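Here's the structure, in structure tokens; my notes come after.
All protein chains but one are shown in place.
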Amino acid sequence: MSMDRRSFNRRLVAGGAVAATGVTSLSVASAAPAPMAAAEGPKRAPAGGKVHHLTMVAERLGTGKIGYGFEKGKATVPGPLIDIVEGDTVHIEFTNLTDVDASLHVHGVDYDIANDGTRMNKSHVPPGGKRTYTWRTHKPGKRADGTYREGSAGYWHYHDHVVGTDHGTGGIRQGLYGGLVVRREGDILPDKQFTIVFNDMQINNLPGAQSPNFEATVGDRLEVIMITHGEFYHTFHIHGHRWADNRTGLLGGPGDTSRIIDNKITGPADSFGLQIIAGEGVGAGAWMYHCHVQSHSDNGMAGLFLIAKPDGTIPGYEPHHKTAAKKDGKDAQGASAQGTHTGH
Amino acid sequence: MSMDRRSFNRRLVAGGAVAATGVTSLSVASAAPAPMAAAEGPKRAPAGGKVHHLTMVAERLGTGKIGYGFEKGKATVPGPLIDIVEGDTVHIEFTNLTDVDASLHVHGVDYDIANDGTRMNKSHVPPGGKRTYTWRTHKPGKRADGTYREGSAGYWHYHDHVVGTDHGTGGIRQGLYGGLVVRREGDILPDKQFTIVFNDMQINNLPGAQSPNFEATVGDRLEVIMITHGEFYHTFHIHGHRWADNRTGLLGGPGDTSRIIDNKITGPADSFGLQIIAGEGVGAGAWMYHCHVQSHSDNGMAGLFLIAKPDGTIPGYEPHHKTAAKKDGKDAQGASAQGTHTGH
Partner (left out) sequence: MSMDRRSFNRRLVAGGAVAATGVTSLSVASAAPAPMAAAEGPKRAPAGGKVHHLTMVAERLGTGKIGYGFEKGKATVPGPLIDIVEGDTVHIEFTNLTDVDASLHVHGVDYDIANDGTRMNKSHVPPGGKRTYTWRTHKPGKRADGTYREGSAGYWHYHDHVVGTDHGTGGIRQGLYGGLVVRREGDILPDKQFTIVFNDMQINNLPGAQSPNFEATVGDRLEVIMITHGEFYHTFHIHGHRWADNRTGLLGGPGDTSRIIDNKITGPADSFGLQIIAGEGVGAGAWMYHCHVQSHSDNGMAGLFLIAKPDGTIPGYEPHHKTAAKKDGKDAQGASAQGTHTGH
């Protein structure tokens, strides 16, 4: 696998997102080409400090769902991935196109109480209303008293906090959630990104028979943003691949004693990220990912990483009617169908 | 925020605990002023090696609860926080003022089998009986064979192990539990401490409508001792603040790859601690903490960190009848109502 192909994939993802959403206000950030990988290393996150101006809507989809999107008519479940760097600020002009109060509540980053996205703090938006939420991030550093302050980097997420109940139970159930990645300068950037949300007993609000598959080629550096929502605990498992149970999902070197895992218990609003090299040491294949709670996987909480050889073939894989059916679905979504704001 | 005010807060907490319990035998340890913070840094835990003699009772409260307290008539739920340093020893003369067998079982620290607090090991106490439990702690160090032995430092807890069942299910359900912090010499000390126990579907055994709020001022270094008990899993979430998922809840420096989180899955008898600077980077406000399992928060597993500006105001916050009702409750408790033994 050459560096050229990787870079090509990355541009495709970023470019595809822009095209899908058509939000020209994003193009400066999203279309900014990632720094070209030097021959000797992967792409890495640049320094932060940018100010991003995004628009976001919440709107009903035709199938009992509500989604977030960067513009009207483009909402998806999960909502668009927002991918920024420590030091960045994001202003999100949020328009509520639904017929109920809705909001945007975020995890992990800095926001003052007027941006809490809760009814208690009067930071929700009535039907037809508009409000700008501001999220700030910061680098790690030293406080005035000499102690070390952690940075904002992490695999975070955003969600509604008011639809249905004061904790957004109805909004989350219907799909009002999305991923937020905050990187540290120098963090390794992936070639492809997939957001996987275990929400109640479904993945990305899709019925079990339509659980999403994700496509890649051997050697791609894949990033999974894994979020849990709803009522139940789950265990997230991938076949044939594993990751570090730490901030980046990657070991930095031999001194990192983080556990390497391929299965992780997770509960509502937990989120974590992982990077894997597709097929590394194991090759191409239709590699399952699934909740390992037995009744959950038996009822459909399982999908595939379809990792192809460079020639596009996947050994032993025969697409079956489950996948075919999914392609007919109006809401079927993989990473390619979601918007993405990559702010670096 | 000046160092002077922080130190003042700390003395208030420690002094308040002594006053609340009135246990003069604790005064030597608890009233010992924390080492004055140097202008350039926070207060830090001193060297361990002290021997503490505490008295503890278990007694029924008037509301279907049983609590631990440092003296008769002063039991609370959670029981008093015990806060010591590696190398310390604690002798607890425990008197069972209830009408059923009860005990004191502890997590994390060293005790011989006669101090197990279990019926099987005949280390429980009959009604009206008395028994001294001894807990020891140790610093990290090298074993004779050259391997590294971990120290006792951690956010631990104690609970009954015999009321209702041989695993103390009835005792725990009714409130027989409390926090235990063991610090390492040099660990950063907080200004204020809050013990939050998710016990079955309640917080600190308070009905949902009376979930405890915790008060602080922007800049206070808050410590949360988070314990789970009972039957269910939960996810602990705080709005606008986050912590390190490691031993101290704080990053020591850039080499620490621990994940920074604001949400954590936890099950019965799990415990962890975290320190946050109140309002750091986000300012004053009524910041929610809650279980993020949707039905749990919807049913009341949610409270507030009421973080005021230095002038005492909290932007956007209007105390409502929920809080007013709580003030009328006989068992309403915040950190200020619990006893605390701070052995440093």
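Read from first to last, the chains carry the letters A and B; within each, the first residue is number 1.
Everything that follows uses one rule, which is that contacts are C-beta pairs under 8 Å (C-beta built on N, C-alpha and C of every residue); 3 or more make two chains touch, one makes a residue touch a chain.
The structure presented is a predicted model; accordingly, all values stated were derived computationally and were not measured.
Only one of B:P42, B:G219 or B:P268 touches the chain withheld from this view, namely B:P268.
Remark: the residues of subunit A touching the chain excluded from display are 37, 40-42, 188, 233-235, 237, 239-240, 242, 244, 250-255, 257-265, 277, 280-288, 290, 292-295, 297-298, 302, 315-316. By the touch definition given at the top, subunit B reaches the unshown chain through residues 105, 107-108, 110-114, 116, 118, 120-122, 136, 138, 140, 143, 145-154, 165-167, 169, 172-173, 229-231, 233, 244-248, 252, 255-256, 258, 265-272.
We take it that only the chains that are shown with their structure count from here on.
Separation between the centroids of subunit A and subunit B, computed from CA atoms only, is 35 Å.
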